[in-house]
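Every protein chain except one is present and positioned as in the full complex.
Right after this comes chain A.
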Amino acid sequence: MQVQTHVDINSEWGIVAARQAGRKLAREVGFGSVDQARITTAISELARNIYLYADQGQIKIEEVAEGGKRGMKIIASDQGPGIKDLRRVMEDGFTTSGGLGAGLPGVKRLMDDFAIESELNQGTVITAVKWLR
């Protein structure tokens, strides 16, 4: 049986709720405290982007299993403005916070798999997976 949770993001409360749900599931799946904190930070960054740039959206988290591996998947989706220049956004040092390692490149580093789909004026879907080691 696989667990799945949705959290709506439309305020900073939503960000905290998504973090909480993420940390709980990470613990249940069996991640250690460092990975729990990493997964939570990734969720936090994705939720914050939704809140800041798309006003509202959703964070879905679920347990995943594939070929003997187990892990946890985060899907952040919104119907916001979309991201214009994906390549640039994924470059280190590009974020508005000015290259402190956070932002989307940070999420990619914190997680094992990372995929981003974005359509101008349609929205953005970001999927990230962390595998248990």
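Keep in mind that, in the parts below, contacts are C-beta pairs under 8 Å (C-beta built on N, C-alpha and C of every residue); 3 or more make two chains touch, one makes a residue touch a chain; residues count from 1.
In this text, contacts and distances are computed from a predicted model.
**Q** Missing chain's UniProt protein name, "3-isopropylmalate dehydratase large subunit", "Pyruvate dehydrogenase E1 component alpha subunit", "PP2C family protein-serine/threonine phosphatase" or "ATP-binding cassette domain-containing protein"?
**A** "PP2C family protein-serine/threonine phosphatase"
**Q** For the full complex, which residue in A:G57, A:G80 or A:P105 touches the chain that was left out?
**A** If we include the chain that is not displayed, A:P105 is the one touching it.
**Q** Can you say which of A:T5, A:Q20, A:T41 or A:Q79 touches the chain missing from this structure?
**A** Answering carefully, the residue with contact to the hidden chain is A:T41.
**Q** Which residues does chain A use to touch the chain missing from this display?
**A** 32-34, 37-38, 40-41, 92-93, 99-102, 105-106, 109-110
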